[in-house]
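I'd like to ask you about the structure that follows.
Shown here: the complex without one of its protein chains, the others still in place.
Labels run A, B and C following the written order; every chain starts at residue 1.
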Amino acid sequence: MKELKNIRDQFPILNQKINGYDLVYFDNGATSQKPLSVIESISDYYKQSNANIHRGVHTLSRTATGLFEKARKTLASHFNVKNDQQIIFTAGTTDSINLVVNGLSKNYLKKGDEIILSSYEHHSNILPWQLWAEENGGKLKVIPLLEDQSLDLSKLESLISSKTKLIAIAHVSNTLGVITDLEKVNSIARKNNIAVLVDGAQSAPHMAVDLTKLNVDFFVCSAHKMYGPTGIGLLYLSEKWLKDLPVSKPGGGTINTVTFEKTEYAENALRFEPGTPHIAGSVGFSAAIDFMNAVGIQTIFDHEHQLVQYAQQKMSEIPEVIIYGKSEHKAGVISFNIKNNHPFDVGTLLDKYGIAVRTGHHCTQPLMQCLNIQGTIRISFAIYNTKEEVDFFIEKLKKVITMLC
Amino acid sequence: MKELKNIRDQFPILNQKINGYDLVYFDNGATSQKPLSVIESISDYYKQSNANIHRGVHTLSRTATGLFEKARKTLASHFNVKNDQQIIFTAGTTDSINLVVNGLSKNYLKKGDEIILSSYEHHSNILPWQLWAEENGGKLKVIPLLEDQSLDLSKLESLISSKTKLIAIAHVSNTLGVITDLEKVNSIARKNNIAVLVDGAQSAPHMAVDLTKLNVDFFVCSAHKMYGPTGIGLLYLSEKWLKDLPVSKPGGGTINTVTFEKTEYAENALRFEPGTPHIAGSVGFSAAIDFMNAVGIQTIFDHEHQLVQYAQQKMSEIPEVIIYGKSEHKAGVISFNIKNNHPFDVGTLLDKYGIAVRTGHHCTQPLMQCLNIQGTIRISFAIYNTKEEVDFFIEKLKKVITMLC
Amino acid sequence: MTIEEIEKEIIEEFEMFGDDWEAKYEHLIDLGKSLPLIKEEFKTDDRIIKGCQSRVWLNSELKEGIVYFTADADAIITKGMVALMVRVLSEHTPKEIVDAKLNFVDTIGLKEHLSPTRANGLVSMINKMKADALSFS
Partner (left out) sequence: MTIEEIEKEIIEEFEMFGDDWEAKYEHLIDLGKSLPLIKEEFKTDDRIIKGCQSRVWLNSELKEGIVYFTADADAIITKGMVALMVRVLSEHTPKEIVDAKLNFVDTIGLKEHLSPTRANGLVSMINKMKADALSFS
């Protein structure tokens, strides 16, 4: 691992004061900051290589096409996917999920079919399924939580019926940090011949994901949470779905031939990438993956894990603090509340000390309803966060508690 | 207008050699180059202000939200739209059109309904309608071309039946540069109570567009063709459709409240912007609009118009050249062929001289079928192109013709 | 007292804290902790003003040409701000309320709470107070 000091130097945004205090950025679950290598890969793209891709005969267009397709290869190899055409560029996790739902609703999902979700899904992995269900007489079922706010997978089999077509599940809960036992979910799904979509928005930034080993049908994530740019994400399709998923969002570039009467779609990833793609975004995404690998994914995971352990230990010594998601098996996220206080107040005061946290329902309102709370305060880590930042946070959290209580 | 030399200085990419020649970038219809102000607005965003937007209590998140909403206001004012909530950020023109089709197909478009397109539509404004028609028993009708390859709008009324629900039409043909008489189209549509979607991908970069005056239902365009970044575009909704268009792509951020049973969607633009938006893209788009306005939209139009007139004049003196789209009323595009030659060969050889042109069907295969050709060579201009570049192009075009013929 | 006089009073009250924002916020929190500003029976869903995160309840009444506001919020800092707003705007005529500039928020250094990108219901509350006043006039 590069020295941490060294790593922080690569994130210019961290070097700023908020209300007179050094910025402590603990809102990485919402979006991570970007290293210089990513920022510069984008500027360089626009300064040297920008052109529209595919079908271009001129040099710049070939260069840009090459960069875009190289980004696809970088992602394929990062996630251990053999055929790079299984990697589709989208606008982000939410966009990817919608593309899957719209595609599946053409043939695969039928009236009366059932989808299983978990209690801690993000709205982006609920609403598209809910809309499908409402419009097509489908049904959503929900895997309940255990006492420690991890999923009660012992209930999964009993939720499955002959109508169950798909399990859509977060790899890591964005609110709790809890890691889903995907091996178990997937083996149950395989046995029952049910497709699995994994929402990797919160796993891909923090841990190694081997998609060949995982062997699920769909995997989605967003670059902006992985040290990469906004406006770009990934949809991984299994070999089967690369062939079988119908096009639901057509446009320029997705086709072999078009007449006003009839269209023949392309066979590869292109059929799912209509219009001019976010080329600069693909270049930045690729640079972000390179950054993560240069640091080492395991190093990132271990570092964040240590910060979580450390912070959670310190926080549990404060009597007013309630921590949610106490499972041992979790990624770099801690959600908590201060007894009898509104998360918004805590967040507002922490911001005064330059500490950026997220407060509210974190786009997981159904989870909030399960926990019977309005919201939480969430801190979430990235590779550039430090033990000293946690110490400062703990000190100020205590101060905030005296102010509020 | 700033001096042209001065303007070129703002586009670092133009200052490069291709195969030993100065780059002549005549592929602006595919995507334009980006001025430094746009490139730097994006880097600055990532270096100073990056955070996820909406609902954030911390300072950075407020800054980022402010930038995103300011971009929306910039676009609203640029297109003379009163309520900035009518401006929806999407991933681009193609994405915008798909959002409209998917929304309309929920209630507005019914089995047996008819959509009218023009002969020169881009695939992105054909395929989504075609897919809807195929799946829902709808029908597409096509406005034919006149001898001069402008639209035969005298036929429009006869295409309209009681089943006609929408006219989807390009403001400017990307292949021919021909400008559609939208006033005429729109007045016929209004009279018959038919909705109008205008594909402005090729008008917004070149001419002033007043959406209040235009008074259509939907208008779409892409930042990357307007000196802005990739991965972001615009969907304008009339006041009526801002209220009435159903959400077809839900996700985080689009809602007021969610339970597993039922969702209440937000009332404003947010309902159409699921997930984390392309925040950096919105900042760059806004900077691109500022650039265009600093130069002056009319200045851009006039400059490109002069280049078209000049180039067309010179080209018509070459006997082997066939020009398509001879209408007087056109924006900065010329499509042509060399008699008995494949466009690909011409493009390949021009590239050897550093001249970037586009060749092929330009995602308008049905138009190619109308014209009974395989493809064309297309040159398309931006504000930074010069008369000297046109001269160089003409000289090399003649050389290429001798090589090929 | 006129609206401007009350604003002046609040400005002086906050000036005592000088640059000490912690003290300022403690004061704001104390204001928020003062008894609920609205009758429990008025804390109904139709009186909620939805912000992104904290909820505000507002009740507006007109008696003999004078508007009376009572309000509450579930986040204490928002509630402190709400208390200030009620103190400033309540018991004035509709016209006075509609015309109020509310510059004091800026002066006492709490301006961020009035930014439309702030995740609370305060901006909506002020809009609602003015709209209600307008509807009475």
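Structure notes:
We take it that contacts are C-beta pairs under 8 Å (C-beta built on N, C-alpha and C of every residue); 3 or more make two chains touch, one makes a residue touch a chain.
Here the structure is a predicted model, which is why all the values come from computation and not from measurement.
Considering the intact complex, the chain excluded from display touches A, B. Contact with the undisplayed chain is limited, among B:Tyr108, B:Phe344 or B:Phe392, to B:Phe344.
Screening A:Asn83, A:Asn256 or A:Gln298 against the full complex identifies A:Asn256 as the residue touching the chain left out. Touch with the chain that is not drawn comes from one residue among B:Gly56, B:Gly138 or B:Gly375, which is B:Gly375. Contact with the omitted chain, checked across A:Lys34, A:His54 or A:His206, is made by A:His54.
Interface residues of chain B facing the missing partner chain: 19, 341-345, 348-349, 352, 359-360, 374-375, 403-404. Residues 53-57, 62, 65-66, 69, 256 are the ones on chain A that touch the missing chain.
Rule of thumb we're sticking to: only the chains that are shown with their structure count from here on.
Judged by the touch criterion defined above, the protein chains are all mutually in contact, each touching every other. With centres set at the average Cα position, the gap from chain A to chain B is 31 Å.
Chain A and chain C have Cα centroids separated by 39 Å. In whole angstrom, the spacing between the mean C-alpha positions of chain B and chain C is 46.
In chain B, the residues touching two or more other chains are 55-57. The residues of chain C that reach two or more other chains are 52-53, 119, listed in rising order.
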